[in-house]
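Take a look at the structure below.
With one protein chain removed, the remaining protein chains of the complex are shown where they sit.
Take a look at subunit A:
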Amino acid sequence: MLLELKDVHVHYGKIEALKGVSLQVDEGEIVSLIGGNGAGKTTTLKTISGLRSCSSGSVFFEGADIGSMPGHRRVLAGIGQAPEGRGIFPGMSVHENLLMGAYARKDDHSKELAEAYELFPRLAERRSQAAGTMSGGEQQMLAIGRALLSKPKVLLLDEPSMGLAPMLVQQIFSIIEEINRRGTTILLVEQNAQQALRLAHRAYVLETGRIVRSAPASELLDDPQVRAAYLGGDVGGGDTGDTAGAEGEAGKVALGKTAPETGKADGEDAPDAE
């Protein structure tokens, strides 16, 4: 168990945003957290990265309780995050942004830097441009690349598809998959449930601060209730059903195998869905 939340409650004033969230992330997994607006997805991530403190419950990372560890130390422990709304440093250049990702590290970060530029060639082109002047997609790439510079054991991604064109979403998701293949565990928060469930191995469904479902991602893709709530339901009629069914099959088959193959299967399926 790499990361575990046990009955976590978080309050904003008197409002309880998380009402006892428990979840687990194993090493090497892609776990997705889906849910609507205000379900508590971002709050969950903030609690893990230490930007929010939980009023009760505990957060375990590699077996140790990190509930009282300040956010800036959790980075060193191995929790990296690409925050909601990208959260890049707009006045810094792309390169400076990436270097900020390695801020806490004392060791050599040239390997991760090269890797970030390799995964996102676009960033290399824009190396000296002020990050705030880039497009949304580029900023998202930068946020993920920057998080990689801290050499995280688990990478927390908060809605990487937000506000991006479908083509770009595909691209970002396949890069996320690649990052996972290279050995980084990923906890992905998404409103774009279809994409997220196809990418993830397991998923949790969050509703108004509670986990209401937890299952292998493929099962949730099939689940009529989840489909109605998060996947646009049966509006598309038999067509959508067929596609989802096929996806589910692919996912199920893939789940039994190793992660890289899951990635491959998803990659091939992706164009059909659009």
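The definition used in the following text is that contacts are C-beta pairs under 8 Å (C-beta built on N, C-alpha and C of every residue); 3 or more make two chains touch, one makes a residue touch a chain; residues count from 1.
The definition used in the following text is that contacts and distances are computed from a predicted model.
The unshown chain of the complex is recorded in UniProt as "Branched-chain amino acid ABC transporter permease", chosen from "NADH-quinone oxidoreductase subunit F", "Branched-chain amino acid ABC transporter permease", "Xanthine dehydrogenase subunit D" or "Peptidoglycan glycosyltransferase MrdB". Remark: the omitted chain is touched by one listed residue; of A:S49, A:Q170 or A:Q194 this is A:S49.
Interface note for the absent chain: among A:G40, A:P83 or A:P160, the touching residue is A:P83.
Residues 11-14, 49-53, 55, 70-76, 80-81, 83, 87-93, 100-101, 103-105, 128-130, 132-133, 146, 150 of subunit A touch the missing chain (whole complex, contact as defined above).
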